[in-house]
Each structure stands twice: as structure tokens, then as C-alpha cells.
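Working notes, beginning with the structure itself.
Removed from the display is one protein chain of the complex; every other protein chain stays in position.
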Amino acid sequence: MLDKIAEDLEKIRDAKPLVHHLTNYVVMNETANTTLAIGALPVMAHAQEEVEEMVSLADALVLNIGTLEPYWIESMILAAKKANELGVPVILDPVGAGATRLRTETAKRILNEVKISVVRGNAGEISILGGFGGKVKGVESEEAGGEVKEVAHNFSSEYGLVTAITGKVDIVTDGNRLYQVENGHEMLSRITGTGCMATTVIASFLGVEKDYLIAAIGGLVTFGIAGEKAAKGNEGKPGSFQVALFDSLANLSSNNIIEMGRVTEA
Amino acid sequence: MLDKIAEDLEKIRDAKPLVHHLTNYVVMNETANTTLAIGALPVMAHAQEEVEEMVSLADALVLNIGTLEPYWIESMILAAKKANELGVPVILDPVGAGATRLRTETAKRILNEVKISVVRGNAGEISILGGFGGKVKGVESEEAGGEVKEVAHNFSSEYGLVTAITGKVDIVTDGNRLYQVENGHEMLSRITGTGCMATTVIASFLGVEKDYLIAAIGGLVTFGIAGEKAAKGNEGKPGSFQVALFDSLANLSSNNIIEMGRVTEA
Partner (left out) sequence: MLDKIAEDLEKIRDAKPLVHHLTNYVVMNETANTTLAIGALPVMAHAQEEVEEMVSLADALVLNIGTLEPYWIESMILAAKKANELGVPVILDPVGAGATRLRTETAKRILNEVKISVVRGNAGEISILGGFGGKVKGVESEEAGGEVKEVAHNFSSEYGLVTAITGKVDIVTDGNRLYQVENGHEMLSRITGTGCMATTVIASFLGVEKDYLIAAIGGLVTFGIAGEKAAKGNEGKPGSFQVALFDSLANLSSNNIIEMGRVTEA
């Protein structure tokens, strides 16, 4: 698995897949820079007049509902339908699902109306979307409504997609295979948008890897290791950590993946 | 006063109040990171379909008019009415009031239609809103139309709220008590959004402190000290200063408040 991920990382840097984002205002700059740092190319476009055309040029599509409004919801559906038609993989980040009906219902609508390749969220978000209950405070997971592996497994079975639930330990499953990723660092919870950045890194892997389970694991391992490296010397310093995170994403080597990756079948 | 502020800072870090922002596009990322750095939790949400629900989960609400458009104005009113109903404190940051009629009139409309707990602005903005005249260039205060303490005092009396006017020396009053805060650093004027960040820190204090005057002073003392610490070694370097500002916000101790706080009754 780590060999394959290391290989995919090289592929990203060679192929420079274009990652089309419809994402929230808070993280637009940092997810664009995340995309560049990992070696892919970002584009942000949300007008209904252009999303279909833009996604036609893209290798992966990110739908992130962090600062929703009605116009954007329709744009997301339009972009994703076109992506489905063309076989472009789509990742959904249901930021804050469970906190408000708009977010919960929009995430469900997207899951029901278009084919999602990977969903990445925290335990509260996925648990609530999956009908297990749970609690979300703003955009933070407070608690899941069930055992996380079971929540993930059922979610994948219900929607036929790869589910990635991030937290202290990340769980990734396609409904059959189930893995846990133990990379990452507490400092990642001290700055805004790191969940969204993880989604962007997975999207970059989706741009070059047809096995979506491997792409999701690859994104989380890569981003987690970058966080570990960035935390060195920067514990308790969120400003410096954020800067170092981009540096370490850009400098992550295949060797880092193989030596530092912590993926186990669960 | 400083003892109380130091205690409130600890309370923020224990209780992690949720601060719901309807703020401008320019500062969304940095105010979210400011909220996290001080120890609170941020959420950005502006859709009319969700603001009432989101503010119901929140401990404080920020209305910041820095990049207004009509849809957002209605969202702000909706969110603030709900906040009023539930007793959630509301802080208004009238960015650029006085520069255009839209901003001046929107700020006035908000002040008249909902109950604001604290207003934080520069001397030009508050002076113009209070009917004293003055001059605002874009989002910079050029001059107040009256003596700042008098402007602040009258504003508080007229609207029944705490007025915080920031500048070289900050003035904070509830119409009865009037304080000045001398913390801060010239470097804070060299990067964008520091006024908005100060507002966010006050909002974090409002999430744990029922005396809004103390919350406003607490926010300005805390943010000012963070600026002073961040400026060490970073004078004339706005990029490095911005990074250090998040580091110093995250590392500010109760002792820093007590030893470095400069608050005097005026």
C-alpha cells in the first residue's frame, strides 16, 4: 500500500492533475496552495455558467459545503453531474453537516442526486449523515452516534463510495476493505481548514489513481506525514505551523511515505 | 480589571465558546485562525436558511460589513434577531462605514433593528455613524468629527451598548464607565484585517463574560499584547509579523495580561 501511495505521489508531480474546487470562502487560499504544494493544479470556479465547462478540463472535483448558499448548491449539482458523465472523480466534504438542516440536507441531496467517489468528514458529520445520530458544534465533531468503523462501513455500503472519517485515527473503507491511518499531529486541529486541506490532497490523488480507496488513504497518509514534519519545532505555534505545513507538503518524498506511513488493515 | 481579564482568558480556553461569524471575504481565514488561536471555536455561515439555527448553537455572533452585499445584510439581521431572542451577545464591526452610503446605512439599520452588545470600529467610522462627521478613506479612518472620548460616550448613550474605538489608544465605554487601553503596536496597521481580528477576540470574550465592557476591554488588551509580542524581531516585516501574531495569541498567558496590560480609567 505505501509503495503504491509513494508511486501515486510521483504521478501527481508528473501529471499535475487539475483539481476543480467548489469550496468555502474560508479555505480558498489555503486549499489552492495545498494543491500546488502537493504538485497538482488548483482552479476555483462556481458560476453556474461555467462549472460544467471547467470540470470538463479537470481531473478531480471537490465539493465542500463549508460556507453554503443556495446558488452554490445548484452549481455543485451541475458540476458533479457533468463530472459523473465524464468519469471525473468527485469528493464531497460535508463541512458542518449535522450543525444545521441546510448543511445536512444539502449533503444528503448531493449524495442522492450525484455519484460521489469519496466522502471525507469528521465522525460527527458522517455519523449524522448516515442516520446514526451524533453531535456537531459549528464545524467540530463533538461525538459520533456509533462506533466509527461501523458508521464508515455502513455509509460506504449505503452510498457505494469510499468513506474517509478523519480524527485521531482515520478510518477509510469502501465497504469491503477497511483501513486505519495513524499519521497526523495534534497541531492540525489548531488551525482552520486542515480537514478541507486533507480533502484537497485526496482529490489530487484521485486525479491520478483509479482505486479510490487507495487515493483516499494516500491523501490522508501524505497529509498526515506533512503535519508531523511541520510540527517539529512548531508545537503550540499555529502561525509557524501553518507555514511549515506548506513547506513540508512541497518537500515530501516517496521515502517519507514509505518510512513514516502508518496504515493498517482493520 | 486585569485579573478579571486574565481569568476570562482561561475561561475561553476551558469553555471553547463557539463564535459565529458573518464577516467579510478578506479576513475569513485569519479571523477563523484568530478564534482558534485564542482558544475559542469559529464557524462561518451566512445563508438565510441556516443563520438562525447556527447562531442558536453559538456563544457570540460577529457581524462584520467589510464586503457587504444585499443578501448578506438580510442574513445579518436574521442572525442577530435570533441572537437577541436567545441572549447571545452580538458584536458589530462597521468596516468602512462613512466611505459609502451602503455601509453607513447598513450599519445604522443594524443598530436600529437589532440589539448590539458591542460595536468596535475606528474613530472615523464610529464618528460618522454617531452623527459627528469625520472622514473614512476606503476602510481607513482619516479623522473623527469630534473628540474621541466624547464620540464614544455619546454613541454608547444613544444605542445602549459598549463602544470600542480602536486607534493608537483604544477607548472603551458603556456610557458610564470609560477606559483607555494602550496596548498594541504600529505593526498591527501594516497587515490587513487586524481590526476584524480584534473584533473576533472581543467576541471570544463575549462568549464567556457577561459584563460586555470587560469583554471589550479584555479583547483589546489581549489582542494588543499579542501584537506587541509578535512585533519583537519582526518590525517592518509584515509577513513574519502576521505569522508571529497567531503564535503569540496562542501562547498568551494570564501572566502576560497582568504584567503587560495597560488599562486606565479615563
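Order of writing sets the labels: A and B. Residues in every chain begin at 1.
Operating definition for what follows: contacts are C-beta pairs under 8 Å (C-beta built on N, C-alpha and C of every residue); 3 or more make two chains touch, one makes a residue touch a chain.
Given the structure is predicted, the values throughout are model-derived calculations rather than measurements.
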Listed residues B:Val19, B:Val62, B:Val181 or B:Val243, member touching the removed chain: B:Val243
Looking at the full complex, which residue from B:Met1, B:Ala15, B:Leu102 or B:Met260 touches the chain that isn't shown here? B:Leu102
Going by the contact rule already stated, which one of B:Lys81, B:Arg177 or B:Arg190 would touch the omitted chain in the full complex? B:Arg190
Mind pulling the chain A residues that touch the left-out chain? 18, 20, 25, 28-29, 32-33, 36-37, 41-47, 49-50, 53-54, 57-58, 71, 242-247, 250-251
Hidden partner sits against chain B at residues 24-27, 29-30, 66-70, 96, 99-103, 137-140, 190-193, 236-240, 242-243
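The criterion applied here is as follows: only the chains that are shown with their structure count from here on.
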Whole-angstrom distance, CA centroid of chain A to CA centroid of chain B, is 33
